[in-house]
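All protein chains but one are shown in place.
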Amino acid sequence: MLQIDIASAIALSDLQKKKLESSLQKKYSNKELVFDYQVKEELIGGLSVSVAGELHDASLRARLNQLANKI
Amino acid sequence: MEINLAQIIFQMINFGMVLAALTYLIYKPVLKLLEDRRKRVADAAEAAAAVMKEKENLEKVKEKTLSEASAKAKKMEDEIRKEAKADAKLLLEESKSEITAKEAKFSSELAKLKKEELKSMESEVKKAALTIAEKVLGSSIDAKKHQKLIDDQINEIIESL
Partner (left out) sequence: MSKSDIFANLSSIKDSDLNVEKVSVGKVISYADGIVFADELNDVQAGELVTFGEEGHGLVLNLEREKVGIIVLSGAERIKAGDFVYRTGKILSINVSDEIVGRVIDPLGQSVDGKSAIKKDKEMFLEKIAPGVIARQAVNQPLQTGVKAVDALIPIGRGQRELIIGDRNTGKSSIALASILNQRGQDVICVYVAIGQKKSTLAQFIQTLDDNGALAYTVVVSATASESASLQFLAPYSGQAVAEYFLEKGKDVLIVFDDLSKHAQAYREISLLLKRPSGREAYPGDVFYLHSRLLERACRLNKENGGGSITALPIIETQANDVSAYIPTNVISITDGQIYLETDLFNSGMRPAINIGLSVSRVGSAAQLKAMKQVAGSLKLDLAQFRELEAFAQFSSDLDATTKKQLDRGKRVSEILKQPWDQQMSVAEQVLMIYAATNGHLDGIAVTDLVSFETEFLSFARSNYVDLVKILLTGAKIEGPQDELLKKLIKEFEKTHPRFYKKEA
C-alpha cells in the first residue's frame, strides 16, 4: 500500500482527481494506492503531490520560494 | 712721767704675742676663706663659658640640619615637578594618539555601517518584491484561473513523476 498526499489551493474537481489517480496508478501499477486530498490555501495556486517521501511541488508558493533562492 | 724701758719692752712683747695670736687665729682662716671664694667664682665662670660654647655648637648643628632639610625638600620638589611634567607630556601624547586612532576607527566603522546598510537594503528590497508578488498573485487568481493552473500543473506533475 502506498499513500499519496495531494494538496491544492482550491478543491480539485472529480475530473482532475480522476486524471491524477489514473496516471499515478499507471506509474505504480503493482501497488495499491491510497489518495489523501487536502486544501492548503498557503500554496496560493496550484497543487503538490507527495509520493513515497518525495514531494512534487508545482504550486505557486514553491515557485516563489525558488525565485527567492535565486535572487 | 718717765719712760719705763722695762714696761715698754713688756708692752712690745705683749703686742708681739697678740699679733702672733691674731695672725694665727684670724688672718689665716680669713685668707683661706677668701681664697676659697675666689676659686668658686672662677669655677662658676668656667662652667658658664662651657655652657655658652655648647650652646653655640648646638646652634650650629641646628642651622646645618635646617639647611640640609630645605635642600632635600627642594630637590624632592624639583624631582616631583619634573616627573609630573613628564607624566603630563606622556598623557597628552597618549590622548593625542588615542584621538587619532579613534578617528580612524570611527571613519572605518562608518564605512562599514554604510556597506551593511546597503546590504540590508538589498535584502529588504528582495523581501518586498516577493511579498508584492505573493499578494498580486493571490488576488489576481480567480476560480477560473485556479482551475486552469491546476490542469496545467497536473500535466507537469505527471511528466515529472
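Letters A and B name the chains as they come in the text, with residue numbers starting at 1 for each one.
Definition applied: a residue touches a chain if its C-beta (ideal position, glycine included) is under 8 Å from a C-beta of that chain, and two chains touch if they have at least 3 such contacts.
Remember, it's a predicted structure, so these values are computed and weren't measured experimentally.
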Touch rule applied to chain B and the missing chain gives residues 116, 118-119, 122, 125-126, 129, 153, 156-157, 159-160
Touching the absent chain: which residues on chain A qualify?
5, 50, 52-58, 62-63, 65-67, 70-71
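Simple rule for what comes next: only the chains that are shown with their structure count from here on.
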Measure off the straight-line distance from the CA centroid of chain A to the CA centroid of chain B, and report it in whole Å.
88
Please give the residue numbers of chain A that touch chain B in the complex, ascending.
8-10, 12-13, 16, 19-20, 23-24, 27, 44-47, 49, 51, 56, 58-60, 64, 67-68, 71
Per the contact definition, I'd like the list of chain B residues that touch chain A in the complex.
126, 129-130, 133-134, 137-138, 141, 143, 145-147, 149-151, 153-154, 156-158, 160-161
